[in-house]
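Omission of a single protein chain aside, the complex is shown with its protein chains in their original locations.
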Amino acid sequence: MSNTQKSLINVGIVGGTGYTGVELLRLLALHPNVKLRSITSRSEAGSKVADMFPNLRGHTNLEFQTPDEAPLEECDVVFFATPHGVAMNEASHLLENNVRIIDLAADFRLQNTQTFSQWYGIEHSCPNILSEAVYGLTEINRESIKRARVIANPGCYPTTVLLGLAPLLKSSLLCKNTQIIADCKSGVSGAGRKASVGTLFGEASDNFKAYGVTGHRHNPEISEQISKISGQEYDVLFMPHLVPMIRGMLSTIYVDLSKDALDTNVQDLFERFYANEAFIDVMPQGSSPETRSVRGSNALRIAVHRPGNNTRLVILVAQDNLVKGASGQAVQNMNLMFGLPETAGLQSIALLP
Amino acid sequence: MSNTQKSLINVGIVGGTGYTGVELLRLLALHPNVKLRSITSRSEAGSKVADMFPNLRGHTNLEFQTPDEAPLEECDVVFFATPHGVAMNEASHLLENNVRIIDLAADFRLQNTQTFSQWYGIEHSCPNILSEAVYGLTEINRESIKRARVIANPGCYPTTVLLGLAPLLKSSLLCKNTQIIADCKSGVSGAGRKASVGTLFGEASDNFKAYGVTGHRHNPEISEQISKISGQEYDVLFMPHLVPMIRGMLSTIYVDLSKDALDTNVQDLFERFYANEAFIDVMPQGSSPETRSVRGSNALRIAVHRPGNNTRLVILVAQDNLVKGASGQAVQNMNLMFGLPETAGLQSIALLP
Amino acid sequence: MSNTQKSLINVGIVGGTGYTGVELLRLLALHPNVKLRSITSRSEAGSKVADMFPNLRGHTNLEFQTPDEAPLEECDVVFFATPHGVAMNEASHLLENNVRIIDLAADFRLQNTQTFSQWYGIEHSCPNILSEAVYGLTEINRESIKRARVIANPGCYPTTVLLGLAPLLKSSLLCKNTQIIADCKSGVSGAGRKASVGTLFGEASDNFKAYGVTGHRHNPEISEQISKISGQEYDVLFMPHLVPMIRGMLSTIYVDLSKDALDTNVQDLFERFYANEAFIDVMPQGSSPETRSVRGSNALRIAVHRPGNNTRLVILVAQDNLVKGASGQAVQNMNLMFGLPETAGLQSIALLP
Partner (left out) sequence: MSNTQKSLINVGIVGGTGYTGVELLRLLALHPNVKLRSITSRSEAGSKVADMFPNLRGHTNLEFQTPDEAPLEECDVVFFATPHGVAMNEASHLLENNVRIIDLAADFRLQNTQTFSQWYGIEHSCPNILSEAVYGLTEINRESIKRARVIANPGCYPTTVLLGLAPLLKSSLLCKNTQIIADCKSGVSGAGRKASVGTLFGEASDNFKAYGVTGHRHNPEISEQISKISGQEYDVLFMPHLVPMIRGMLSTIYVDLSKDALDTNVQDLFERFYANEAFIDVMPQGSSPETRSVRGSNALRIAVHRPGNNTRLVILVAQDNLVKGASGQAVQNMNLMFGLPETAGLQSIALLP
């Protein structure tokens, strides 16, 4: 396997019938450095990918394969767009064959295996591989990602909350006792492409509600990463809501600055922190990022507000939950791992209107 | 059992967990002449109806019952809001107990049992009961409905097509060789409240398509009734489409007038035909009925166009598929059967916006 | 004028071409104790109300009148569904004619005229009438409303925030230094029926964003009323968001309990506080109120959460912004003012799905 830009990267996708799967296909089918080798689905084996996802007609002739017949060992990298618990059972075999892994599920997100089994209801099957896995929040963990064999692609909500807070966490500007409130809103595609009454059009359209009010799996993920980034423990209150739109996520984050930080120009801090990032857009003072401004693109837009010039900050973060919140960030990580420009295959402009 | 207006009608609902079920509950919970006695659901038995449908909180304390424990024999009328094939198996038992039946499924819609088994994939289990069943298109079959023991509540699409054509069919104004084209568009609730990938918000929102392009069950129903109403056979081409809205149906019907009919004032004909109908609104010349103008109400609005004053007529018909297209018409039929004013419990105004 | 239930209340509506106007018409057209006398609109004078709002076809023959020709002085009560600044100029004349006023705009909401002119950009023209006006938050100011001549119907957002907090404010259970965070989400109808690019379907659909991030008129209204209800000053951070749905509002409110209140059973407190209220529904522990569960109805549903049994409370409040958040509450106030049952004309069940 040669990791240069010249040869194409052989890519496999395990579990390609969901929304993160078809989004990977959309991005990778036009990626200049990728050869899509295989996509697996037990239930759809033998049928054409483009029959299930007609947007791909004319762009790929790939057929779904069973996991057994798929030549995953011959790939350079395999993406897992599967339910939680699949990637960890395949990881060892693939690593032995020098195949890198990018898991879009949660198998490698929580280093604390107790927390993992508590929230996901299964024991972790390969703690040793888990310990080498890198949390694929690209802008924060770039150097480790380059060298990683296993990437835990971040959850969609954590991506917004962590990138919205990172400049403050890295600079220790938050009040130590602040409770971080993340009031988050997601489009319905975040719930996946599984038949379910709750996400029927008749149920989710023209409606708004909070969900997971008694606890959500992304809460421990956010807490663990905040602690890693800042070196401190913060209490995080995470409230997800369901928006009647297909794609898009907006997180409204409330935090308190420490007394020492009151003179900091927070707008300036954010702009400098993300100055060289291709996908992070710190908007001008007074802005309000809209989810449609990132629809279909890997951009994540941030606006910072300090109402009444007080201690309380309000940070607004918008992303496409299926792109920067899932498949786009996964491709961004792949680019890093294989020495490609980070933006390769990810330069499309958001679809507006 | 006394069918006067004074005593309350004891009502049972079989299969109340779908959209026509909850719509029946919404209408009947405030109906001044109805006592809701029982609602059945095998899967939800023991749980409160208002826990599943929170709009009913404060309006009913009813709990779902298993069909076995439900006192359906003590009801005056039982509505079947079930999948096709359920009502016909319960009908005989209920009729023996003097319980009338209003079936919102298709069991009693097609008098031709061969056609029935061809389209629904099951044999008809009680052809003798079928033969006495009345097709509950209220405005057309009013007198038979009053005396009926079994009502086949019409399909949503047929209701619009038949009421849109009835003034022409009854007056023999159509060209005998005309192909009736019914280009129909329905909101997603028409597909029911069953978990299914195709009607997920992520699939059906921001999208439009035809479906059932190779044939749809409402086609034979429309043809059979057109033949009954007109005494003639017409070729009907029915094309349903799925609209990204919850409720509402618009049918655009194309027909040719016969040569003899070219001098007829069609607008006038329609207005006179429906002059005394509480729920049928023939709109002024040049109008375009919107589905939101009937959202949540039992009204059906019609506009007739004759582009270029030609032989071709275009008839636009709008209804709420869950009200006039299902549960509202069912209640309208119940009112007739029990000697109540036809509008009892059905006088709400459409929710606009 | 006799305020008994027997005679009909003569009602006028000034400015009936917007969403709160048509919603008043929907509610009042079927109200058993109301006679709609007049509805005004300069631009639409002479045209039928039902031509503009086809859901009213068959329910009213009313035509729009110019303010001059409208017999408002002969009404018992006049609703103002106008832009801000209209009601205060008409109030004196109507009061002199013994006509009561319910203003759905902001003219009489803020007792502090400086704050009013700061946020609304106009001087208050009748401070003396303002001083007798009653803030029409029905459940809190019921007794004053009964005797009022002028009602300031509350803003939609304030209704949710104040009713969500009232049990705590009345019992002094909040930490004195808590910053009340109201992260609120509204359907697009809240922006009214005025031609505007920002609320076009192409702009607002399939999108989510915060707005008014640098300040919103409902903030001072919320603050003033919180101070009135609690007798204390609290810092309120109000963040409104726009949801791609027509109707509905969900407010997620974050507050801290005082040390002394930590043993309070907050669920029980809320249930007892609203035990006798027809329109306030305190949902069971663990619930999440959905906006569709109140679509078209005057209900307001509340759920209280205390994550980790900590000092922080999360209160979720759902209402239909056009009903309990505007026209429904206005009718509820009218009922009180004229000695009618508070629920008269307001008993419809929310449209779900």
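Going in written order, the chains are labelled A, B and C, and every chain counts its residues from 1.
Just so it is clear, contacts are C-beta pairs under 8 Å (C-beta built on N, C-alpha and C of every residue); 3 or more make two chains touch, one makes a residue touch a chain.
Remember, it's a predicted structure, so these values are computed and weren't measured experimentally.
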Visible contact partners (per top-of-document touch definition) of the missing chain: A, B, C
Per the touch definition above, residue among B:Met52, B:Met239 or B:Ala278 touching the missing chain: B:Met239
Of C:Gly21, C:Pro244 or C:Gly328, the one touching the omitted chain in the full complex: C:Pro244
Identified contact with the non-displayed chain, of B:Val11, B:Cys75, B:Cys156 or B:Leu316: B:Leu316
Contact residue for the chain not shown (choose from A:Ser7, A:Asn55 or A:Gln232): A:Asn55
Absent chain, residues of chain A that touch it: 19, 22, 26, 29-30, 53-59, 189, 193, 205-206, 246-247, 278, 281, 283, 289-290, 292-297, 299, 301, 322, 347-353
Positions on chain B where the hidden chain makes contact: 179, 181, 183, 185, 187, 202-203, 205-211, 213-215, 237, 239, 241, 243-248, 250, 252, 254, 286-292, 295, 303, 305, 307, 312, 314, 316, 318, 353
Contact footprint on chain C, counting only the chain that is left out: 19, 188-189, 191, 193-197, 199-206, 244-246
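In this section, only the chains that are shown with their structure count from here on.
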Central chain (distance from its CA mean to the mean of all protein CA atoms): C
Furthest chain, CA centroid comparison against chain C: A
Separation of mean Cα positions, chain C and chain A [Å, integer]: 40
Mean-CA-position distance for chain B and chain A (Å): 46
Multi-partner residues of chain C (each touching 2 or more other chains): 205-206, 246-247, 289-290, 292, 295, 353
